[in-house]
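What follows is a set of notes on a single structure, which appears directly below.
Omission of a single protein chain aside, the complex is shown with its protein chains in their original locations.
Labels A, B and C are assigned to the chains in the order they are written; within every chain, residues are numbered from 1.
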Amino acid sequence: MTTRVGVVTFPGSLDDRDAQRAIRLAGAEPVALWHRDKDLHQVDAVVLPGGFSYGDYLRAGAISRFSPVMETLIEQAKLGMPVLGICNGFQVLTESHLLPGAMLRNNHLHFICRDQKLRVENAATAWTSDYQAGQEISIPLKNMDGRYTADRRTIDELESEGRVVFRYVDVNPNGSINDIAGITNAAGNVVGLMPHPEHAVEPLVGTGKTDGLPFFTSVLKQLVSS
Amino acid sequence: MARVVVDVMLKPEILDPQGQAVQRALPRLGFTGIADVRQGKRFELELEGPVDDAALARIREAAETFLANTVIEDFTVRVEDGQ
Amino acid sequence: MARVVVDVMLKPEILDPQGQAVQRALPRLGFTGIADVRQGKRFELELEGPVDDAALARIREAAETFLANTVIEDFTVRVEDGQ
Partner (left out) sequence: MTLDTVKNAEQTPDAAQPWAELGLKEDEYARIREILDRRPTGAELAMYSVMWSEHCSYKSSKVHLKQFGEKAPQSDAMLVGIGENAGVVDVGQGYAVTFKVESHNHPSYIEPYQGAATGIGGIVRDILAMGARPVAVMDPLRFGAADHPDTRRVLPGIVAGIGGYGNCLGLPNIGGEVVFDPCYQGNPLVNALCVGVMKHEDIHLAQASGAGNKVILYGARTGGDGIGGVSVLASETFDDSKPTKRPAVQVGDPFQEKLLIECTLEVFREKLVLGIQDLGGAGLSCATSELASAGSGGMRIELDTVPLRDATLSPEEILMSESQERMCAIVEPGKVERFLEICEKWDVIATVIGEVTDGERLEIFWHGEQVVDVPPRTVAHDGPVYNRPFARPSWQDALQADAPTAERLARPATGEQLKQALLDVAGSPNQASKAWITDQYDRFVIGNTVLATPEDSGMIRIDEETNLGVSVATDGNGRYAKLDPYTGAQLALAEAYRNVAAGGAKPLAVSDCLNFGSPEDPDVMWQFAEATRGLADACQVLGTPVTGGNVSLYNQTGEVAIHPTPVVAVLGVIDDVTRRTPIGFADEGHHLYLLGD
C-alpha cells in the first residue's frame, strides 16, 4: 500500500500544490486536506504548507490554528503522527503550541526570498533521517515573519536536547535566535522550519537543486519501516 | 521618563482587511456579540525630557508626517496616564 | 454601541525592530529627545451589548487566546473613555 501524506489547504495557503508535488516525487501519495474538515482521511503523515493563510492577518498562523482540521491534527501529532510545518506551517505549529516559541517579523522588516544554506543538526527526526547530521543543504527561504524566538529556558532546552534541527549557515536572514531555522518536538515527529524544501525537489525549477527531497523520502522510510 | 502614546488607525471609510479577518474569526472561536473590529498601530514613545506642550507639539508633528500615513490613517496623541 | 480597546505590545525583553526603526528614523527627520519607541497593535472592538463584567471577561479571554500571542506579547483591555 502506498503511503498517504496529507497536505492541508487553509484559505490563503500557497505552497500546498508544491508540497503535493514533492510528496509525489518522493514516491508517496499526496492527499489534499481541507481546513474545515476534521477528518484526516487515513493519512500517515501531514504537511502544513507555506503561504499566507488568512493573509497572515493578526499574526502569521494565528487564525488557521483554530480551524477544525487542526483539532484532529493536534491530537494525532501528540500520538506520534509525523507532521511537517513549512514556513506558514511552522508558524501554525508554534501558534498551536505543538512546537515551542514564536515567530517575529524579520529584523530587517522586509520580505526576503533567497537561496539559503542550512546545516542539518539533527538527522534523527521523522523528516530528516535521509540526511547526515552536520550536512549542509541549500533550499529557498521566503518570508516576512521568520525570526524564531523563545525564552531563554526554552532555547536552552531545545539546544541541550538536540531539538534544533536546522541552523542558518553563512547568513542569518532574519535575526533568529541562535541562527535557528527549524526545530522539533521532544518525540521527533513534529518538525517545523522556515525555508522551503518543497521548492528544491527538481533540478529544473526553483534553485535547480534537489536538496529538499530527502525530507519527503525520510518520512516515507520511517512510515514504511514502522 | 515620560511616555506618550500615539494611536494610529485606518480612517473609518478605509477598508481594514486585518480587522475584518479578526472579526470573522471571533465567532468561530466562540466569541460572539462583537459587531466590528478595527486593527491599528500603537506607538509608545519614551521621552527624555518633560512632556510639555512643546514636546507634544513635536510628537504630533512626527505623527502627522511619519508615524501615520494621513492619506489613509488618523492618529491620536496622548500622555499615558497612570505613569 | 460600546467600544473596548485591546492593546497588544511585544514583551519588554523581546527585540522590537519596528519600534527601533522608527526610533532611528526620528532624529533624521529632526525629532530628537525620544529615548525609546515600541510599536504594537491596537484593536478596537465594537460590542453589540453592554460592556459589563461578563463581556469584559470574554474579551480578556479572546485577547489571551487569540488577539495576543502571550509567548511574545502582553495585552491590556480597557473600555474606551469619552464614548
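In the analysis below, contacts are C-beta pairs under 8 Å (C-beta built on N, C-alpha and C of every residue); 3 or more make two chains touch, one makes a residue touch a chain.
Note that the structure is predicted; figures quoted are calculated from it, not measured.
In the full assembly, the chain not pictured is in contact with A, B, by the touch criterion defined above.
For the chain left out of this panel, the touching residue among A:30, A:51, A:146 or A:182 is A:51. Residues of subunit A in touch with the missing chain: 11-12, 14-15, 17-18, 21, 50-52, 54-57, 110-114, 140, 142, 144, 196, 198-199, 202, 204-207. By the touch rule set out above, subunit B reaches the unshown chain at residues 10-11, 13-17, 20-21, 24, 69, 71-72.
In this text, only the chains that are shown with their structure count from here on.
The centroid of the Cα atoms in subunit A and the matching centroid in subunit C are 30 Å apart. Averaging C-alpha coordinates per chain places the centre of subunit A 34 Å away from that of subunit B. For the pair subunit B and subunit C, the distance between mean C-alpha positions equals 8 Å. In subunit C, the residues touching two or more other chains are 66-67.
Multi-chain contact residues of subunit A (touching two or more other chains): 58, 66. Interface residues of subunit A facing subunit C in the complex, by the touch rule stated above, are 58-59, 62, 66, 94-95, 100-102, 104-109, 149-151, 175. Residues 54-55, 57-58, 63, 66 of subunit A are the ones that touch subunit B when the two sit in their complex. Partner subunit A is touched in their complex by these residues of subunit B: 17-18, 21-22, 25, 28-29, 39.
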